[in-house]
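All protein chains but one are shown in place.
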Amino acid sequence: MQVSMTVNGSEVSGDVEPRTLLVHFIRENLRLTGTHVGCETSYCGACTIHVDGTPVKSCTMLAVQANGANITTVEGLADGDNLHPVQEGFWERHGLQCGFCTPGMIMSASALLAENDNPSEDEIRHGIEGNLCRCTGYHNIVRSIEYAAAKMRGEEPAPPDWTQDFEGATA
Amino acid sequence: MYPRSFEYVAPSSLDEALAALNDHPGAKVMTGGMSLIPLMKLRLFSPPLVVDIGRVPGLDSIADGNGHIAIGALVRHAATASSDAVASGAAALAQAARLTGDVQVRNRGTTCGALAHADVAADQPAAALALGATMVARSAGGEREIAADDFFVDALTSALEPNEILVEVRVPKAGAGTGSAYDKLGRRGGRSDYAVAGAAAMVTMDGGSVSAARVALTGVGTKPTLATATADALVGTDGSADAIKAAAQHAAEGVTVLEDLYGSVEYKTHLAQVYAARALEAAIAAAG
Partner (left out) sequence: MTTTSTSAMGGIVRRKEDPALIAGKGRYVDDIKLNGEAAAVFVRSPFAHAKINSIDTSAATAMDGVLAVYTAEDTRHLGDLLAQVAVGSLRPLLADGAVHHAGEAVAMVVAENAYIAKDAADAVMVDYDPLPAVVDMKDAVKDEIKAHEDAESNVLLTWYSHDWWPGVFELEDHRPAIAAAKERDDVVVVSQEMTNQRLIPVAIEPRAVLADYNSGYGRVNVWSSSQIPHALAGAIAKTFGMTSHDVHVVAPEVGGGFGAKLNVYPDEMLVVFASKELSRPVRWTETRREAAYSTIQGRGWVGTATITGTKDGEILGYELDAIADMGAYSQNFTVAIPVLGLYVAQGQYNVPLAWQITCVHTNTQTTDAYRGAGRPEAIYYVERIIDMYAAAIGMDPADVRKKNFFKKDEFPATTAIGLTMDSGNYEYNLDTLLEDVDYDGLRKMQKDARDEGRYIGIGLSTYVEVCGFAPSVLAEFGFGWDAYGLPTSFSGSGLVRVNPDGSATVIIGTGPSGQGHQTTWAQVVSERLGIPVDAIRVTHGDTFESPTGVGTFGSRSAAVDGAATYEAAEKVRMKAAELVAHMLEASAEDIQFADGGAHVAGSPGHTVTWAEIAEVAYKPHKGPEGLEAGLEAHAVFSPGNATWPFGSHLAVVEVDPGTGDVKILRYVAVDDCGNRINPMIVDGQIHGGIAQGVGQALFEEAIYDENGNLLTGSLVDYPLPTAGDLPAFELGWTNTPTDVNPMGVKGIGEAGTIGSAQTIVNAVVDAVRPLGVTHIDMPLRPRKVWDAIQKARG
């Protein structure tokens, strides 16, 4: 079946089987490989993209369902060379380790902050429950999103909370 | 990860969709696909034809009508969760929608889809049942209404015929003195994930006593189930903490409680009582 959609601002089209998952269309046909596949039961969220502005899991959507949709993937999040505040936050606050969950996590976080640029820690934690990370324990992901939220509000982000050297660390 | 091949149609009208279902035995309706697509990816379910009604106009609204709130087939969990009309008229359903899945799932999955899927551990079926909702099913042959009490037949089985589409769920609007609530224990503890067990309750208070009550359980048996003994025991009482506690002891009476990975029969029976009480308490508080 022929599908066409707007992806990161560009009109794209392709011929797919009905069973082709949207994530496979994005990765294989469009070769946008920042959107990852981490599970098959809609749990891990590594495949999160924005469809018509809302974050969804592209592994649980058929490409044909997205016909005519406006899609943003992680590759389309930055404004040219200017990182999205969430991307900047992840870099500044060590919000990623292996980086595999990161694109999906960033897409969820950017959608969360688009709705509410001053979320509580609890709101952030529950807002990214659909994205699993096995590396960070989420601590620095939360701090990264808080950093981005402050930036989006035009405020100075809180200083990082990593452990520092202190007098007496070495006894 | 790779579904079997299937035919796909995305009708632009309900009649077309109903005709496709009628003409193709085994065809499956899809709205958000959040339950269907994972099953197809695991090849646990492989319909020959998927009828995607996602493009049918007119099914995506929440109508605050006379006496009831009508939620269309394409209304997402997120919309149900954030609707003022649902929150004020059918609070238990709004709460259940809010506790369904995660953000991304709530953005794609639909309330009607969750009801039709009839998962034993889902949230919204119990709420719809406690609220005494009516399911509006349509087929090429016409429309019929199915009471929630008759809708949930078995695990993953509703009263819908294969050629029917759940086009709307109608939830009676809470009048003065009526409140409802939903609460659960999630699989990772707290209110996370699918329900280990949960309960929805709707209570009407009249002059300081309970004049009507409905309680529905999720997670404990093969289907969302009314805890009628609890409701009956509560009616006529003052709805006090003691009355709730006494009534909630009957929660699992007449319910076939099943063990699963998340709880023994004994534990689930206990949780049915705990969450029936918690839901009732919140419902009574909301009833004012």
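We just call them A and B in the order they show up, numbering each chain from 1.
In this text, a residue touches a chain if its C-beta (ideal position, glycine included) is under 8 Å from a C-beta of that chain, and two chains touch if they have at least 3 such contacts.
The structure presented is a predicted model; accordingly, all values stated were derived computationally and were not measured.
Among the residues B:142, B:175, B:189 or B:208, only B:189 touches the chain that is left out of the figure. Taking the whole complex into account, subunit A touches the unshown chain at residues 17, 19-20, 27, 31-41, 43-44, 46, 73-75, 77-78, 83, 87, 90-92, 94, 96-103, 106, 121, 124-126, 128-129, 131-142, 160, 162-167, 169-171.
Although one chain is not displayed, its contacts with subunit B can still be listed: residues 1-2, 4-5, 42-43, 185, 187-190, 192-194, 196, 261-264, 266-267, 270-271, 274.
Operating definition for what follows: only the chains that are shown with their structure count from here on.
Per-chain Cα centroids separate subunit A from subunit B by 30 Å.
Every residue of subunit B that touches subunit A in the complex is listed here, in rising order: 1-8, 10, 33-34, 37-38, 40-42, 50, 52, 54, 78, 101-105, 107-108, 192. Per the touch definition, subunit A reaches subunit B in the complex via residues 1, 17-19, 21, 37, 40-42, 45, 48, 54-57, 59-62, 64-65, 67, 108, 111-112, 127-131.
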